[in-house]
Each structure stands twice: as C-alpha cells, then as structure tokens.
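Removed: one protein chain of the complex. Kept in place: all other protein chains.
A, B and C are the chain letters, set down in written order, and residue numbers restart from 1 in every chain.
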Amino acid sequence: MTQRIPVIEGLFAELPEGPRLLGSRCAHCATPYFPRSPVCHHPDCDAGRIENRMEDVAFGPSGVLYSHAVQNYPPPPPAKFDEPYQPYAVGMIDLAEGLRVLGRIATDDFSKLQGGMPVELIVDRLYRDGDGNDVVTWQFRPAEAAGHRNQGRRKP
Amino acid sequence: MTQRIPVIEGLFAELPEGPRLLGSRCAHCATPYFPRSPVCHHPDCDAGRIENRMEDVAFGPSGVLYSHAVQNYPPPPPAKFDEPYQPYAVGMIDLAEGLRVLGRIATDDFSKLQGGMPVELIVDRLYRDGDGNDVVTWQFRPAEAAGHRNQGRRKP
Amino acid sequence: MTEVAVLGVGMHPFGKFADRSVTDLCRSAVLAALADAGISWREVEAVAAASSRFSGGKGWGLNGNDVVEDLGSTGVPVYNLSAGCAAGGNAFHIGYTLVASGMHDVVLVVGGEKMPKGFIQTSGVEEATDPEFLRQRCIGVSGPAFWGMLCRRRMEDYGTTEEHLAMIAVKAHANSVHNPNARFRKPFTLEEVLQSPMVCFPLRLFEICPVSDGAAAAVICSARFARRKTTKPVWVAGSAVATARFDDGMTRHLAAVSPPGKTMHSEAKLAVETAFERAGLGPRDLSLVELQDNTVYYELAFPEEWGLCAEGEAERLVEQGETGPTGRLPINPSGGFQSFGEATTAMGVFQVAELTWQLRGDAGARQVPNARVGLGQTIGLGGNATAVMLKT
Partner (left out) sequence: MTEVAVLGVGMHPFGKFADRSVTDLCRSAVLAALADAGISWREVEAVAAASSRFSGGKGWGLNGNDVVEDLGSTGVPVYNLSAGCAAGGNAFHIGYTLVASGMHDVVLVVGGEKMPKGFIQTSGVEEATDPEFLRQRCIGVSGPAFWGMLCRRRMEDYGTTEEHLAMIAVKAHANSVHNPNARFRKPFTLEEVLQSPMVCFPLRLFEICPVSDGAAAAVICSARFARRKTTKPVWVAGSAVATARFDDGMTRHLAAVSPPGKTMHSEAKLAVETAFERAGLGPRDLSLVELQDNTVYYELAFPEEWGLCAEGEAERLVEQGETGPTGRLPINPSGGFQSFGEATTAMGVFQVAELTWQLRGDAGARQVPNARVGLGQTIGLGGNATAVMLKT
C-alpha cells in the first residue's frame, strides 16, 4: 500500500486542525523561524543566544503570495521529481506570523497566480519513491477553492 | 596471465638500459622536474613559462638515500596495498641530476637503511589488483647487491 | 590608508577549454597582467586569490598556492578567499587592503575557474542541516527560479514586460561583438531572445548566463610604486565587502522574516553604498558599471537599489538605450556575464580588468566615451557581496 513519507522529518505535520509548518519563535524577541531553530539569530537578540529560550510553533495555514516563478526545466540534484518531468510553480509566501516561506504552489494554471493572492498550506506529493511510496512536502494552493476568491488580490 | 600495469601512466618506464623516471628539464635554466612538467616553475625563469621549452629526460637509476621512514600503519585512501598489510619503508632519494625524489625503499631489513647509502631505481609491485595483475610503481633498493656495499655510507 | 593603483590587468578569454587546467588559465591571465604592469614575477610581494569550489586548489581551496607554485615559489604570502560567486571581488578587496595598509607595495589578485557542465548544483552538501539542500530537495527551487520570483514581482509592481527583459540581453550581446575575450560574440535580435526556451518563467535561456571557464588577474600597487611605472595609473577610489542583513526579505533559507521595507539584495546595496562612501563619490559620478548579470533582472533591480536611478525608472533607461555604452548609465559594456558566462570566482577580477581597460580608454569599439569612474560589483552564496570603484 502506498505510504506518505515526509521528504525530510520534522519540517511539517498534518495535525487534526490541518497541515502546519513546524517552526520556532524566540521567547525573548518573538522572531519566528522555519525550520525550527535551537537559537535565535536576530542580531540584536543577545538573550536568544542562550539555548532553550526558543518555543515550538506551528505556522499556517493561511498566507499571501508574494511572488512566484515556474520551474520550466528539471532542476539538478538533489532535487527529485517524477518522470516524465512536469513544470511546477514555486513561490514566496508571506504568512501572518511574520514569516516569508518558500514552497511549491499547487496549481494547474500558472497564469492565475498573482502577487497578493491568498494561499493555503497543504501537504502533497513531491515524487513517488522506488518503493511506491509518496514522498510528500509542504506546498501552497490558491485559496479560491475555500471561498476566498479574489479576496486580498492585488493589481499591479 | 599476470600483467604488469603501471600505477599511473607516464611516470616511469622500463627501458632497455633499465628503469627510469620520466621527467623534464628546462631548456633555459636546466631545472629538473619529476613528473614531467609542460612549463618551468623556477621563480626566476621567465623563459620557462613559454610552453615547449621543456625537454623530456629519463632520470636514474642511481641515487643516494637522504632519509627514510617506515609506514607502520596502513595509510588511508587513495593509497592501495595488498592484504594483509605489510609495513614498508619510504624515502627521499637525491638523484645525481639534482632532483630529490620520493619513493618506496624495497628492503626486508629496515635497520640497514641509513642516510647517505647508495640506492638504485627499480620498478616493482605496489599491489595486485582485482584482475590478478601486478600494479607496479617506481621504488629504490639499496645498491649493495650491485657491488656498492658500504660505498657512500655516512656515519652520523 | 595609502592610495592604491591598478597597474596591470590580464584575462584568459572565457569559454569552455577541455584541454586546459585552471592553472593554465590563471597562468595566461597572470602573465598578461604582469606584462601589462611592466613588472617581473619576483616583484609581486603577495597574492590574493579567489578560492574555487570547482577546480584546482588541492581539494582545500588553495587556488592561490597553485598559481604561486606554477609561476615559481618565491615565498610570498598567499590569501585564498571563499565567498561563493563574490570570491573574486572579495580577493580583490583583500589585495587592496594589503596595499592600502602599507604592508605591501605590489600585490597580485587572481581568479580562475573551470566550471562543471550545465546548471550548478549549488551546495553539494546533502544534509538536513544545509539550507541549500533543503531548498532543492523539499521544493526544487533552482537559482533561476529564485531570480524568476523576484523578477515576476517586479513585473507586477512596475509593469516590466518580457520585452524589457529581452532588450537587456540584446544590449549585452551587441556589446560582446566588440570584446575579444567574450565567449559569445554574436548579436541577437529581440525576437531571438524572446523565442529562446523558457527556463524559469518569466526568465528565458538567453536571459540567464551559462557557466564558463575563464581567468582574470590584476596587479595592484602603492601610489609610490605606480608613479615609477606609469604616468597614467588607474586608481582604486573605493572598495568594500558586505553581507546580507537579517531582515531584507530574501529567503536564503526555507524562510526569512517578513521584511519591514522593500525586499532587496541588502548585501549588494551595502557593499556599493560603502564603496561610494569610501570613494567620496556618488551615483552621479559613475561613467560605467560592470554588475553581476547572472540574470537580466539584476540590471533592473540593482541600479534602483543602489540609487543609480529612481524606483521603476530602470525599464525606461533600458527602453531609451541609456544603459548602452554611449548612454547616460552604461551597464556592462563588456557584454557582461550574459556574453562571457560565469566563471564563478573569476568574475570580480574580470570586472576590475574590464573597468581598467575602459578607464584607460583602451576598450576599442565598446569604449564608453570619457570614462572617468567605474563601478564593479559581485554577489555570491552566503549573502556575500563586493563593490569596487576605479577612477582615472
């Protein structure tokens, strides 16, 4: 039976309330981090350099697309993908928690992607491995399907 | 049938007159090189920097041992050796041509090795490869066997 | 600090040279620079070299030591600098500092590279602690895709068109026709660029630089030494190195804090502004700029971020031909990375060579008229950037 295997452990989770990114926040200066960070890297946060002052936080699912591009050619290793290669979109997403995150944008129609549009976090297949398992990763999809159509969209 | 394969091509040859190291000499300043060098690296030899001013030279077979050590433990890759590992001697040898060369010292009795002793170039097995061939390399052996016993030996 | 002059420069033509080692390429460039400076190898007192990830250096990044052994081991101190694609500029800055401090009179700066084929695998490290590994394995966001995202945002913000992008590539290749060191010396039409394959929408193949083999070298020296050797020295007006700021909005890892202001290449902006400050010069003083055009997008973003033009004005400059060699803000009259291909760690020194030829008036048919002040700039992995200003 096909299993869902996270591409890397500890980066995201499918919680009862939905998919989330597993990050940290500095207890001293509130700087958010993804992936988790054992220390705060804010240059003015001396306190953050003392370990164990970081709190685990689950980020998402709502964000706004800052921008996107299409990976039209197959990227070099260590990227992995199913054959035959199908171009996909990647984007920078601003989360409400003050974090800008990279991720794939799950869409069939690249032409509908637009800066400012609301997106939501999902966990979906990156590629199928040699054992027939689905290796999954965090992705974002346009939030229209969830009734947010046109909300927050920004015209140039 | 067991073949003799040079460990690296172009470093030495078994000529009719005996084994030789394949090197170069600068036509401008006479600096000797082993391995062959397409240019002269003497810091004062401007002319040597123009390619094709180097002449091929065969060095050896006579030299004098400057010093030696014993490789008592198996060296890390990319070194290769036959199993079980047998310690061997290595040395710096001053050739008459003004060149100090590194090489294995072929001897059963390390205690007889002494700075200043005459040695002669041979080509002998380094290890046997997976196909049963002898991979050979340049080595030096004490020249006593050739009637040079005690000649040139130096007491501390 | 004492004044520093660029006394001689040299370059090995860029391209793919299967039969030549990186040391061979460097030797050509260094001997040319020594001859141009009118000095012998023995007069070089120190070497600052770009450390390569791809070629030479004995597996330890010792590319400067390779050069010294090849030319003849005189005992000179060697400094091997790693800074990703900014390594050449970084090495130049160290060479500059060694002379400016009064420690040495004559220093050789060199960068050379033999690149692997195709698009670069950025880090080569396969560990979950490596940000580049995570970006590639978990998302598959290549370098061109990253540039594409930044470029797409610009299109939405300022109405940049695909034609604007293509015009920059056309300009680069038009310049390259006049540069004997360039790898590609063929002019392209707008249509040809627009018909080249889409690599990462919105960026096409002819809008992204490939990798090349190449090398460049510069002999720099104290004012005292320069005046003994030439009556027309080129001077280092200012040199600076910087790294990225924490909150510039560039997601160099899987994420970054949302920026308080405009998203920008803070490392390049900081390096250029510091170089301006050290030179006591500003954007209005520039005769020409050699900037790192891995992608044509940089020719739109950088001039604005550095204050060379107003926000959203870059496309107008391109439309009006003002970034050509005879325009108001000549950018990459050499042909740039688009025409040379990137020999990663050589590029900062390549720019110094090009600027020097321009400031001497020796740039032939690609000459910027009355070139007096030039700016060179590089940016590299790790948030590294360099800027150098030369003047007559």
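Simple rule for what comes next: a residue touches a chain if its C-beta (ideal position, glycine included) is under 8 Å from a C-beta of that chain, and two chains touch if they have at least 3 such contacts.
Quick caveat: nothing in here was measured; it's all calculated off a predicted structure.
**Q** Since one chain is left out of the picture, which of the remaining chains does it touch in the full complex?
**A** It touches the following shown chains in the full complex: A, B, C.
**Q** Among C:Val6, C:Ala32, C:Ala83 or C:Leu288, single out the residue that touches the unshown chain.
**A** C:Ala83
**Q** Kindly state which of the options A:Glu14, A:Asp44 or A:Asp82 is in contact with the chain not pictured.
**A** Here the residue in touch with the unshown chain is A:Asp44.
**Q** Would you write out the residues of chain C that touch the absent chain, in ascending order?
**A** So the residues of chain C touching the unseen chain are 1, 21, 46, 51, 53, 57-62, 65-66, 68-69, 72-84, 90, 93-94, 97-98, 100-103, 122-125, 129-132, 240-246, 266-267, 270, 381-384.
**Q** Could you list which residues of chain A touch the chain missing from the display?
**A** Touching the missing chain: residues 39, 41-46, 49.
**Q** Residue by residue, what part of chain B touches the chain that was omitted?
**A** 7-9, 11, 23, 31-35, 41-43, 66-73, 75-81, 88, 90-92, 94-95, 98-104, 110, 114-115, 126, 137-138, 154, 156
The rule we apply is simple: only the chains that are shown with their structure count from here on.
**Q** Please identify which chain has its centre, taken as the mean of its CA atoms, farthest from the centre of chain C.
**A** Here the answer is chain B, farthest from chain C.
**Q** Chain A to chain B: how many Å between their CA centres?
**A** Taking the mean C-alpha position of each chain, the two centres sit 60 Å apart.
**Q** For chain B, give me the residues that contact two or more of the other chains.
**A** none
**Q** Which residue numbers or ranges of chain C touch two or more of the other chains?
**A** Residue numbers touching two or more other chains: none in chain C.
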